[in-house]
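Heads up, one of the protein chains got dropped from this complex, but the rest are sitting where they should.
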Amino acid sequence: MNRATLQVRTQSPQEILDITPRVQAALADLGLADGAVLIFCPHTTCALTVNEVADPDVRADVSHALYALVPAIPFRHSEGNSPAHLLAALLGPSLLLPVEGGRLCLGTWQGVYLCEFDGPRTRSVWIYPLEGQIRSQ
Amino acid sequence: MNRATLQVRTQSPQEILDITPRVQAALADLGLADGAVLIFCPHTTCALTVNEVADPDVRADVSHALYALVPAIPFRHSEGNSPAHLLAALLGPSLLLPVEGGRLCLGTWQGVYLCEFDGPRTRSVWIYPLEGQIRSQ
Partner (left out) sequence: MNRATLQVRTQSPQEILDITPRVQAALADLGLADGAVLIFCPHTTCALTVNEVADPDVRADVSHALYALVPAIPFRHSEGNSPAHLLAALLGPSLLLPVEGGRLCLGTWQGVYLCEFDGPRTRSVWIYPLEGQIRSQ
């Protein structure tokens, strides 16, 4: 099985990291030219999404707003990190992104976010090339 | 078309069920060894996500927190279940998960959640094998 694994070290309890360059480098290692890439986060208090990476204030705003979303209700889970589980479930564990000419095919301002909700930790991100699925004309 | 369908009976207005063993069994029925699996929920008040299944308190906490997220605004939809539509739209209708050696390839603590927001009902989950898409080396 052809899988690339990124190890991402987070530095704070909650933060958003731009991992776009590392995903792009993994595509080159995997030799994926055209198709799609499945990016999977095997954790339950960490998630992936896509948004603007040009202005770091956007990442900070989104990170703060996500935590502010968490309702002030009593939680049962004894580890005390139910807010992190909630946010990971909301954002979801995976992305499927198009690849053309060996490059992630994103919009002008888009990049791939790793969203840490229970750090600092070392997180894994699994990257699978789905090759030859998108027909060339 | 090779599709497996699960029928899932929910018991409460809102609950989260761990359907991981049933998805795994469907993979065996479908004969998928390596690739990815598309899991699709054809409902608008029910959704799928991935999170911790080891401690049932996590599912309870996430379920309660999702409902607590719903803002207290007036809704127009005459069926009265707009909160369920909101939550289903937020979580999304589908998952794409990697499969290796005939097994769902998840993180240690991850499982597949069916999130019921307008039960009890009998829900369908469609499972499609995407075979041979992930290159073997």
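Think of it as A and B in the order they're written, each chain with its own count starting at 1.
Everything below uses one rule, namely that contacts are C-beta pairs under 8 Å (C-beta built on N, C-alpha and C of every residue); 3 or more make two chains touch, one makes a residue touch a chain.
Not measured: the values here are computed from a predicted model.
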Touch with the omitted chain, as defined above, among B:98, B:111 or B:129: B:129
Hidden partner interface residues of subunit B, rising order: 1-3, 38, 40-44, 69-71, 73, 75-79, 82-83, 85-86, 88-90, 92-94, 96, 124, 126, 128-131, 133
Sites on subunit A contacted by the missing partner chain, in the whole complex: 34, 36, 49-52, 55, 57-58, 60-62, 64-66, 68-69, 90-92, 95-98, 100, 105-110, 113, 130, 133-137
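Just so it is clear, only the chains that are shown with their structure count from here on.
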Cα superposition of subunit A on its sequence copy subunit B - rotation in ° rounded to nearest 5: 120
Approximate Å spacing (C-alpha centroids) for the pair subunit A, subunit B: 19
